[in-house]
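For this depiction, one protein chain was excluded, whereas all remaining protein chains were kept in their positions.
Chain lettering (A and B) follows the sequence in which the chains are written, and residue indices restart at 1 in each chain.
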Amino acid sequence: MPINENKEWKPLIVAFCCNWCSYAGADLAGTSRLSYPAEVKIIKVPCSCRVNPMFILKAFERGADGVIMCGCHPGDCHYSTGNYYARRRMTMLFSMLDYLGIDRQRTRVEWVSAAEGQKFAAVMNDFAKTITELGENVKLGDLRCKKQQD
Amino acid sequence: MQKTAGLIKKRALELLADGTVTKVLGWEEGDFIYDVTPAFFDKETIDSLVFSSFCGSNLSKYLIKACKEQTEGKILVFLKPCDTFSFNQLLTEHRIDREKVYVVGVECKGMLDIEKIKALGINGVTKVIDNGESLNIKTIYGEKTCERSEVLLEKCTTCKSKELVVFDEVLGEKAENENSQDRFAQVAALEAMTTEERYAFWQGELSKCIRCNACRNVCPACSCMKCVFDNIQSGVASKSNADTFEEKMFHIIRAFHVAGRCTDCGECSRVCPQGIPLHLLNRKFIKDINELYGDYQAGEEAGSRAPLVNFTFDDAEPSVIHERGNS
Partner (left out) sequence: MYYIEKAKLSELFSKIAENRSLYLPVKKNGQTNFAHWEEGTEYCDDLKTVKSAKDHFFPQTESLMHFKTEGKKIQINQDKIPDEKTVLFGVRGCDAKSFKILDSVFMSEPQDAFYTARRENSVVITTACSSPDEACFCGVFGVDPADPKADSDVVTWFAGDKLYWEAVSEKGEALTEEIKDVLSSSDEKEVEEEKARISEITKLLPLNNMSLSAFGGDKTDALFNAPQWDKLSEACLGCGSCTFVCPTCQCYDVRDYNGANGIQRYRCWDSCMFSDFTMMAHGTNRPTQKQRFRQRFMHKLVYFPANNNGEFSCVGCGRCVARCPISMNIAKVIKSFGGDK
């Protein structure tokens, strides 16, 4: 069944989730039968610090309207310090995107633990709402990745 | 300047003669005064070594390869104050071997930009005489003059320091860094714009990019053996500017990869054939780092830990970006 059944525009959101906390948080949201938008596509990464800036840009290139990165709460990283590095990197990168004139609300970092299924669903709902209000991302995509309307 | 040029040549000859160094890295004379080329010299070729107000190029990157090839003796290199920061940064990253290099620091009053001279309508330049304050320019259309301060290289108008941070000896007279403008003024001006204005500004600038890679190849911090953009298997290698996204991707990643390691030597903007102010990307990172993680100048101190491979437990959350004033 196509997602856009009623042809109403829905944003495409990419969420990078770390294996140990946030992905488990998403899992918990699922098993707790909490709902969050189907437009959120989760990409599991070993640790939030695995997220290369290129991943974020690639997601935008291929048509993402918003990108969110989730990891363990600072201090709780499975590898002790990975998310501390990720925190600096993503701050720098998202600040640069803002500097280049990309709406700053399109990028976000949230810390979600394995026990926070509630928070995961709430964050995704909120982020999807923000992106829906912002509308389609036209500033950072590659035109060749936009589906032509038949 | 004339005097410093004489000192440099004399010193190079002496150091070659007494065996302190086996080769010299400096600038070679061109057809016109402004087209000097970085080159290695030995006793036979040292005659064509020059130094002038157009020696803006940063020689430190050439030492990466030269150090690998150097088996015996030292290489003499002439570094201006800003170049010494790059040298230190390369030392920090273990790309060059301090033991193999003899650094002669050359004091600098700011280097000149031939493009700016031409932009004043001075065409057909064959010779430029630098009087310290003004320039006497010989052209095929007669003699012209202009003020030195109006044709400084972009990087020299916002000189970060006249301090030599690493050297074995120093030549020339120390210059004062008094007329230099605020390095972050342009970044701050962009930050003060609205998102749409910033987008329009960068769209206009980055769409000029022809992907010649000059900014990357000249950068002393870009010293990867193989760049991700040259690797066909990376999935992002592309020579084209088929879509504006590719320039953005390239320039964001280029600037990000040197964030915290960039000494702000300004070479990227100097070499851009399309005149894109690339240093404004690097400076944005430097400004952010200074504001969020404390003042840091890459290359000021050999061995210092770059901010993006470092952290503290109470670093700012990424949400600080969302909480900034304008939108």
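The rule is short, and it goes like this: a contact is a pair of C-beta atoms (placed from the backbone, for glycine too) under 8 Å apart; a residue touches a chain by one contact, two chains touch by 3 or more.
All of these numbers come straight from a predicted model, not from anything done at the bench.
Touch with the chain that is not drawn comes from one residue among B:39, B:193, B:302 or B:320, which is B:39. Residue B:271 is the one among B:1, B:170, B:193 or B:271 that touches the chain missing from this view. Within the complete assembly, A:144 is the residue of A:44, A:129 or A:144 that touches the hidden chain. Think of the hidden chain as still there; on chain A it touches residues 63, 142, 144-148.
Looking at chain B, the residues touching the absent chain are 30-32, 34-40, 57, 62, 118, 123-126, 139-141, 204-205, 208, 210-214, 216-218, 226, 230-232, 237-242, 267, 270-271, 273-275.
Throughout what follows, only the chains that are shown with their structure count from here on.
Centre-to-centre separation of chain A and chain B, using mean CA positions: 37 Å. Residues of chain B touching chain A in their complex: 190-191, 195-203, 228, 236, 242-243, 245-246, 248-249, 252-253, 255-256, 259, 281, 284-285, 288-289, 292-293, 307-313, 315-322, 324, 327. The part of chain A that touches chain B in the complex is made up of residues 53-54, 57-58, 61, 74-75, 81, 84-85, 87-105, 107-109, 139-144.
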